[in-house]
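Below is the structure I would like to discuss, written out as structure tokens.
Only a single protein chain was left out; the remaining protein chains are all shown in position.
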Amino acid sequence: MAAFGSFAILLGLVLCAYNLVVGAIALRQIAVHPQASLAPERLAESARRAGIGSFIALSAAAFALVYCAFTNDFSVAYILHHSNRALPWPYKFAALWSGQEGSLLLWAWLLAAYGFVLRVRHRVDVKLTAYASTILAAVQVFFTLLIVFPAPPFALVQGAIPTDGFGLNPLLQYPEMVIHPPMLYLGYVGFSVPFAFALGALMMRYPGEKWIHITRRWTMVTWLFLTCGIFLGMHWAYAVLGWGGYWGWDPVENASLMPWLTGTAFLHSVMMQEKRGMMKSWNVWLIFTTFMLSILGTLLTRSGLVSSVHAFAESSIGTWFWAFLVIVLAVCLFTYILQRDNLQSEHKIESLVSRESSFLFNNLVLLAACFTILWGTLFPIISEYVEGSKVTVGPPFYNRVAVPIGIFLLLLTGIGPVLAWRSTSFKSVRRNFLWPVIAGVATALILMAAGMRPWQDIGTLYSLMTFSLGALVTTAIVTEFWRGSRVIQRHTGKNMLSSLVQLTRRNTRRYGGYMVHLGVAIVFIGLAGSAFNQSAEQEMGFHDSMTIGPYRLVCQSYTQDSNANYDSEYELLNVYKNGKFLLQMAPERRFYHASQQTETMVADHSTLERDLYVVYEGANPDTNQPIIKVFINPLVAWIWIGVLVMALGTLLALVPNMSAEQAAQSRKPMEESVALPAGVGD
Amino acid sequence: MTIVACAALLIGILIYIFYPQRKTEEQTQKTRLEYLRERKETIYENLRDLNFEYRAGKYPEEDYLAQRAAMENEAAQVLSEIEFLEDNVPAA
Partner (left out) sequence: MRRFLPSRIFDRSLLRTWGQLTVACLLVIFMAGAGDTAARYNQIGHQLMCTCGCNQVLLECNHVGCTVSTQEEAELRADLGRGDSNQLILQNFVQKYGPTVLAAPPEHGFDLVAWITPGLFLLLATLGTAFLIRKWKLHTVAMPPEAAADARTDAILAKIRRETEL
């Protein structure tokens, strides 16, 4: 099977290369001789089919690797190092992306899969898709080269073949780890598609903004994947790593956040181009940057350039990524300089107080956040170069520099939707912001009355601001829905609820987007809870107890257990809240046989108000009694709820708008005016 | 076995790629007319949006009227060019 896998990868490489070279030749010929015969179009068609073929070939390769994992084929070095016989089957499947070679194969396969969809749907715009497909083929060639030369997933074991594998890193033996990496990769890889379309549109001097319309769903789906990937990673870190937090500003986390920030900026500013023909150069560079940042992130973490918690094998792969990044930058720059006259704006910003300028500021802040993170990630290298010694840029740096930027961003989340396109007069600003501002101020006053003291420390100040802004954003969005529904209600005579449904269905992108904003506000409220975290650590023998916040924990027993995959030690704790029995918790520590590694299994009791998070730290070697660490993390559940709202909002935005006919059917029967047009702008 | 599988994959894909096509999709250059129709749709959407936002209370009367006039003029230019092209260019 390994030989078949290697062959399939090689075939995939040849096919992408064919798509790239022949596709480019055909496009060149068509561009030079527009009236030429059918030959170049035949070539272009075969290039497209080769692209589709590369997906089939890489699918075969991915299948071969999974097959090797399931059949315990330890002659393949990758399987030997990332699997073992006793491993449960979902994790065998996950072995496909638990190591470098496998995850690069996954990357190449996902890229081919995106390419497959793009090439199959080429009738949307045959010429533009041909350009995008050729550019995508170039990216595919790079990633397929990686799995042919520096990181072959089907490399064979030299010498005698061991009877069992070394096992999967136990940290990765967790359900979310089965879906987190593919989600994240789907996000990273997905930006290649809008990138290819943007570069293609620029190369062919595509008239109009239709390409944005074509890539709109791609970008949103990609963004959704990246968002889910990042938050699943956070949840995994929280639930598995057992340090009581979810975000450590580690370079790998930063690497995923950077393209998310520029991608978010792109999603917003691209609307200005679609609707108003503005910011064309800016958008092109935003998507170029997003694509390059997703490559740079991989480069930073896999080349050993910056140190990280995520223990990726350091390898020569960094050089490949450097080369690729330089080539991409060169191609982008060259194309831009050559074709930039095609990117003239059709409109200018008419007012400082408008949806456009709020988008501009949102872009600015998102970019500043991205720059801050990039700067923080790279500063140790800069400092080493200048001063000769490395410094650490850790959480305290980001908390001080990035948190204020985040709070400002939250403010914009509420302001943006309320402002009108083109220009908003002060009169309407005052009218539309009245309730949100009242809600924000009232929240702040109530919280201070309830005992929050923002002047005592900066953390409390930030969280008070966040709660207050969260109320502002929520009110702003609710009033937006309310106003819109009122208009529909007046027009159709329906009740408020069906007006609300119709409002949303008429313009899913806008109202889905508002829902995403609502989700962001909820996430921020959850993040702000971290200012009030508490923790305590104690040796807890039989019947020992510990009090933290409103909880009292009493040890019932502690014991050991064993199975084929791991040994475990755990402690049973009875938890009392305000004197009443609440539940029993069992924090655990496991020792995995195959990988000879230890891992903690956190016990977490999560409520809307707070999480009670209990970690089995290990046994005191002197007394042999377990050491228990307890965290009280307020509002963490809000983060996961907020993400769910964000995801639902994005899904809503992906639903096509209600058609004009449907809208017409739902109008007031006695009304004689013209039908309600669907798809009222964005 | 492996050789058979490899050969089957290779031959299958090669046939798919080079199987003679009777009809290939044409790569047409977008015409001015198509471009104008897209523009019209965009301006229409913006106008509907403006009307909707006015009803939702986001614009004072005078702003609304000025902006609607500007956009309607823009749309009128596009529409008259579309009409001109439709009358003078035979349908492809």
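First chain written, first letter: the chains are A and B, and each begins at residue 1.
Everything that follows uses one rule, which is that a contact is a pair of C-beta atoms (placed from the backbone, for glycine too) under 8 Å apart; a residue touches a chain by one contact, two chains touch by 3 or more.
A quick note: this is a predicted structure, and the numbers were derived from the prediction, not measured.
Engineer: Out of A:Val148, A:Ile179, A:Leu241 or A:Val478, which touches the unshown chain?
Structural biologist: From the options A:Val148, A:Ile179, A:Leu241 or A:Val478, the contact with the absent chain belongs to A:Leu241.
Engineer: At which residues does chain B meet the chain that is not included here?
Structural biologist: Touching the missing chain: residues 44, 47-48, 51-52, 55, 66, 69-70, 72-73, 75-77, 79-80, 83.
Engineer: What is the set of chain A residues that contact the non-displayed chain in the whole complex?
Structural biologist: With respect to the unshown chain, the touching residues of chain A are 241-245, 248, 250, 307-309, 348-352, 357, 360-361, 364-365, 367-368, 371-372, 375-376, 379, 383, 386-387, 389-397, 400-402, 405, 426, 430, 433-434, 437, 455-458, 461, 487, 491, 589, 598, 600, 615, 617-618, 629, 673-674, 676-677, 680.
Throughout what follows, only the chains that are shown with their structure count from here on.
Engineer: From the mean C-alpha coordinate of chain A to that of chain B, what's the distance rounded to whole Å?
Structural biologist: Here chain A and chain B have centroids separated by 30 Å.
Engineer: Give the list of chain A residues in touch with chain B in this complex.
Structural biologist: 1, 3-4, 7-8, 11, 15, 18, 30, 34, 38, 41-42, 44-46, 49-50, 52-53, 56-57, 60, 122-123, 125-127, 130, 206-210, 274-276, 420-425, 427-428, 431-432, 483-484, 486-487, 490, 677, 679-682
Engineer: Which stretch or stretches of chain B touch chain A in the complex?
Structural biologist: Listed in rising order, the residues of chain B that touch chain A are 2, 5-6, 9-10, 12-13, 16-18, 21, 24-30, 35, 38-39, 42, 44-46, 48-53, 55-60, 63, 67.
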